[in-house]
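One protein chain is absent from this view; the other protein chains keep their places.
Right, chain A next:
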Amino acid sequence: MNDNVIYMKDIEKSYKMGKNKLTVLKGISLEIKKGEFVAVLGPSGSGKSTLMNIIGCIDVADSGEYILSGQNIKAKNEDELAYIRNKEIGFIFQKFNLLSKYTAEHNVAFPLLLRGMNKREAHQKARKVLENVGLGDRINHKPLELSGGQQQRVSIARALIGEPNILLADEPTGALDTKTGAEILNMFVELNKQGNTIVMITHDLEVAKHAGRIINVVDGEILDR
């Protein structure tokens, strides 16, 4: 259990919809080990996005236990969670979520700048990571001047720069055409080979197949196979 990056036990989450309580996660338990590439597969409305938000510490569970890299998330306040998101997690979103006013380099450097690293060092590192994802010639472009695939690479670079324990990808190919999507997925496989732990949320079995392990989520529960 010591090599678990993620340990979840009986995680529950519900939302109020007017008078009704909508239970989205009904007792999720899972373990993800260091170096794994896991796909969380489920149709829309299955609760997989909520699960991803909880894994990513941008939302908190109502009950249950969640231990991320040995830290009990329940006991953390908002600023501690911000610190954990910065250190432990690299987010990759379906719609990239880049900051449109900033250049690719500035976007990638941001997690380090938030840590208080000085500008020169952070930008130097950002350029290196952008080169690694094949965007060495696009560092001064703003997101809207880049193609979808390039934007997703910038967002992968942003996720990688802080050397997090987990890369957390939410439908990373959802906004891309098939060819570009395949390139991104191959990149994930490659990153996993280099030792990165990857959790990828998707509704697409073909996409999920790239992962080493698939966790099926249906109606807020994990389907045992």
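We adopt the following convention: a contact is a pair of C-beta atoms (placed from the backbone, for glycine too) under 8 Å apart; a residue touches a chain by one contact, two chains touch by 3 or more; residues count from 1.
Note that in this section contacts and distances are computed from a predicted model.
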According to its UniProt record, the missing chain among "Aldehyde dehydrogenase family protein", "Putative ABC transport system permease protein", "SRPBCC family protein" or "Heme exporter protein D" is "Putative ABC transport system permease protein"
Where the complex has a chain not shown, which of A:31, A:59, A:183 or A:221 is the residue touching it? A:59
Residue touching the undisplayed chain, where the options are A:23, A:97 or A:180: A:97
Contact with the hidden chain, among A:9, A:74, A:119 or A:193, goes to A:119
Note that chain A touches the chain not displayed via residues 53, 56, 58-59, 78-79, 82-83, 85-87, 91, 97-99, 101-102, 110-111, 113-116, 118-119, 158, 162
